[in-house]
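Structure incoming, see below.
A single protein chain has been removed from this complex, and every other one stays in its place.
Labels A, B and C are assigned to the chains in the order they are written; within every chain, residues are numbered from 1.
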Amino acid sequence: MIMVMSPGVTEKEIEEVEKQLKGFGWSVHRSRGEKSFILRVSGEYGDDVGTAIRSIPYIDKVINVSHPFELASRAYQPEKTVFEVGGVEIGGRKVVVIAGPCAVEGRGSYLLTAEAVKRGGADVLRGGAYKPRSSPYSFQGLQEEGLKILAEARSMTGLPVVTEVLDRRSVEIVAAYADILQVGSRNMQNFVLLKELGQVGKPVLIKRGLSATIEEWLMAAEYILSEGNEKVILCERGIRTFETYTRNTLDLSAVPIARELSHLPVFVDPSHGTGRWRCVSPMCMAAIAAGADGLLVEVHSSPKEALCDGPQSLLPGKFSQMMDSLKKVAEIIGRNL
Amino acid sequence: MIMVMSPGVTEKEIEEVEKQLKGFGWSVHRSRGEKSFILRVSGEYGDDVGTAIRSIPYIDKVINVSHPFELASRAYQPEKTVFEVGGVEIGGRKVVVIAGPCAVEGRGSYLLTAEAVKRGGADVLRGGAYKPRSSPYSFQGLQEEGLKILAEARSMTGLPVVTEVLDRRSVEIVAAYADILQVGSRNMQNFVLLKELGQVGKPVLIKRGLSATIEEWLMAAEYILSEGNEKVILCERGIRTFETYTRNTLDLSAVPIARELSHLPVFVDPSHGTGRWRCVSPMCMAAIAAGADGLLVEVHSSPKEALCDGPQSLLPGKFSQMMDSLKKVAEIIGRNL
Amino acid sequence: MIMVMSPGVTEKEIEEVEKQLKGFGWSVHRSRGEKSFILRVSGEYGDDVGTAIRSIPYIDKVINVSHPFELASRAYQPEKTVFEVGGVEIGGRKVVVIAGPCAVEGRGSYLLTAEAVKRGGADVLRGGAYKPRSSPYSFQGLQEEGLKILAEARSMTGLPVVTEVLDRRSVEIVAAYADILQVGSRNMQNFVLLKELGQVGKPVLIKRGLSATIEEWLMAAEYILSEGNEKVILCERGIRTFETYTRNTLDLSAVPIARELSHLPVFVDPSHGTGRWRCVSPMCMAAIAAGADGLLVEVHSSPKEALCDGPQSLLPGKFSQMMDSLKKVAEIIGRNL
Partner (left out) sequence: MIMVMSPGVTEKEIEEVEKQLKGFGWSVHRSRGEKSFILRVSGEYGDDVGTAIRSIPYIDKVINVSHPFELASRAYQPEKTVFEVGGVEIGGRKVVVIAGPCAVEGRGSYLLTAEAVKRGGADVLRGGAYKPRSSPYSFQGLQEEGLKILAEARSMTGLPVVTEVLDRRSVEIVAAYADILQVGSRNMQNFVLLKELGQVGKPVLIKRGLSATIEEWLMAAEYILSEGNEKVILCERGIRTFETYTRNTLDLSAVPIARELSHLPVFVDPSHGTGRWRCVSPMCMAAIAAGADGLLVEVHSSPKEALCDGPQSLLPGKFSQMMDSLKKVAEIIGRNL
């Protein structure tokens, strides 16, 4: 931790600060530059100690120079994390494609879509049974009924399924049905939930929060890792910016950076990340070209029942077509799909 | 809901879209302008239907023209919500000041601070027993021991206490000790927790999320209201922007806007909102001048034990001084403190 | 400048980096911490040297620890800058109110408004003659004709006038008519314009850019100061964030911070900062309570001609009323208005 002293600080003031810092059991090292005076501090401290110390009047800035995550870092584990779920290798040479509708809306339509995305080449099925909705009056998902439909789709297709878990209490039931548990972006810093998931024997896919920095995203993964669960997948899904044309701004540069900082597999969700179906295919291509280990794609199949259907959504036909192009991009960068 | 059709859309395409929309039981009304063609749609739909419909190719934009919240709106209840907690009237003529340290770090120091802020004129005590920390390795709060200290401080000072609740499971125990339950900004869209708090017979103070719009913040309140709990306090505490000099950007314009849109009391937390103690006093003054119904302020008292202490933080002395100035601002706008 | 080395960097790599840095004539000082290794670098370097150096593979982060501005800093000049323009003292005890319509739309209406805001207690008149418009098809201002109307309003009221200058070429003509030259937020980093304004013998009011940090804003002022013009006014006018309910997010915490970092007078423009007339009055109150040295307020007077008129805008009547309240807030903090 580096503390930049205020301009014009006196020797007496520096000593006063040093004394306090040492009082916490920290070691302090001085460094005088041409235009500024800094203290370098080492010792045990939490992540928001900076805020507390910022209130010391003679300190102008507090800068953390070391990354706060450990188990998630490449320094801790240089080689990539690779694990297998339901016959699918995650984090390996193969780019993994997770596909399906946003929510499980009904048995018939879901099974149709599941069958279709399997034919299209998907590796894992997705579908929400518990839906986090910003309005209390909106459809909150089919809940356990949805989980049963997911399990049926898995039996039918042989593909593992991923679905969202909303809180600590439902972890057990979701874990009983799903192969991968998803943490939604709104829950990325629900630390109680993260700890619970650290004790589950199933992989966890953790979406980046709407306004989470890459470091905070890796710290969320660290919560899960620190409880003993090593099967964590990071998923970039767009951040909140001033741009309103897209629902979020998909931050693809987070892919090479997260892969450099961490050994965990990094996925991308262009459907939620852009909110525009015309962007999905180009951004899937781009995500793989940028090095993503996997994709989450929304696909709908049953024109008669679903809300976003017919020629207008990513239909299985378009999905298959896209998969052909994605395969070629994967090959160029030495991977397969 | 208004749907703006793509430029150059044909009559046939419009009909196709209309047919689909009507298929959901919605009524559709056409409107052709000089440069654009819009459809106005009425009916029952959830909050993210827009996303689904955005995928229809002939639709360019989907705009919600009505606010999504109802119980929280001034249209539903024109007069301000006023309620009483531990002898303190919230939402009334008096500007309510909640003060205390960020976390309960120990019995002695907490009781000292509590006594001091009471003398300074605070109405409610604050202090975290369960701390949401971005690192799993940081101090997570004294938990139930902290709650007991809070209860002791209440007995001693006669002031009600507010403390954060992190998840559904701990609602019961926190509600057993605290007078007001706080939802932190990271949990603003933890809908499971919000619903649980809607069934508790105690007031809830809900902090605005780091990247939550004012509408989303009011929707979070709506979750609590819709479960039957009418005692909700909104608290602005800074949003995440590109500016790094302050920890967050305190959005004071949210005060007049939330007060216009909603009947709920609106508080401001300048300590977390700026992360700089030198900003706290000016922003407390500004918050009251802008019409805030209350303040949350961090105050520390025990120089020997606490991390941020001595002359360097908002000490009780400075707090008392500030209270004098705040009183005068409150009077100017026809309130008291 | 501090350079944080990549985790696991070797002695040989550090030496390689040091050699390069010394090659630029810089002095380098090593510091090894528990979890990280840093280099402290001193010497002459520009503001974006960081970017260049970030490309050295063994360097993880480059952090500037000293503020990049000098003439604008409190270290350079501890006492506040105070100057006089047209009989009005800027930066002194008095909070200065600049009022008038956004644009000069016609002689009659402008003179009416000018007369009215004078009666209301304004100190300086505002009005745009050259308008920066995001569409080339929008009204671009009355230009020189507008400047002449401003000059007439000054003669009539005795109040000095401020108006925007769009580019280097028009500096001369605007300076011939106006008392204060305004740099709009879109031009805050138009460095060619800033340099030109540094050579003009008139005060310059510089609005903070839509996405400018406080440091960049002060650097823009530094451009003007460095050319010899010491009469610079900083004006906060809202930054761009994800919130769309207000046109911008007015960052009032920038007031105490800019006043702490710099000796220059700090003004606030709540009209552009919020884009909602109902917010103007509360945010004017808040700005003064936060310590602003002045305000920019939009006021319209002629219901028959102007676009935003009648009872619906900040009419002279409301403006006068507001001024009464503002006076009281100013007095509380030891100022007058």
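Quick notes
Going forward, contacts are C-beta pairs under 8 Å (C-beta built on N, C-alpha and C of every residue); 3 or more make two chains touch, one makes a residue touch a chain.
A quick note: this is a predicted structure, and the numbers were derived from the prediction, not measured.
Checked against the full complex, the one of C:Arg74, C:Arg154 or C:Arg240 touching the unshown chain is C:Arg240.
Note that of A:Ser6, A:Gln143 or A:Thr241, the residue touching the chain absent from this view is A:Thr241. One of B:Pro7, B:Gly25 or B:Gly201 touches the chain omitted from the figure, and that residue is B:Pro7. Taking the complete complex into account, residues 211, 213-215, 239, 241-246, 249-257, 260, 273-274, 276, 278-279, 282-283, 285-291, 325, 328-329, 332-333 of chain A touch the chain not shown. Residue-level contact of chain B with the missing chain is found at 2, 4, 7-8, 29, 31, 33-36, 38, 40, 42-43, 61, 63, 65-67, 73-75, 211, 240-242, 244. For chain C, the list of residues touching the undisplayed chain reads 20, 24, 46-49, 51-57, 68, 102, 132-139, 166-170, 186-187, 189-193, 195, 210-211, 216, 219-220, 222-223, 226-227, 240, 247, 275-278, 307-314.
As a convention for this text, only the chains that are shown with their structure count from here on.
Here the chain at the heart of the shown protein, by mean C-alpha position, is B. Distance from the centre of chain C peaks at A, each centre being the average of the chain's Cα atoms.
The distance from the centre of chain A to the centre of chain B, each centre being the mean of the chain's C-alpha atoms, comes to 26 Å. Taking the mean of the C-alpha atoms as each chain's centre, chain B and chain C sit 30 Å apart.
Shared contact sites, meaning residues of chain C that touch two or more other chains, fall at 211, 241-242, 244.
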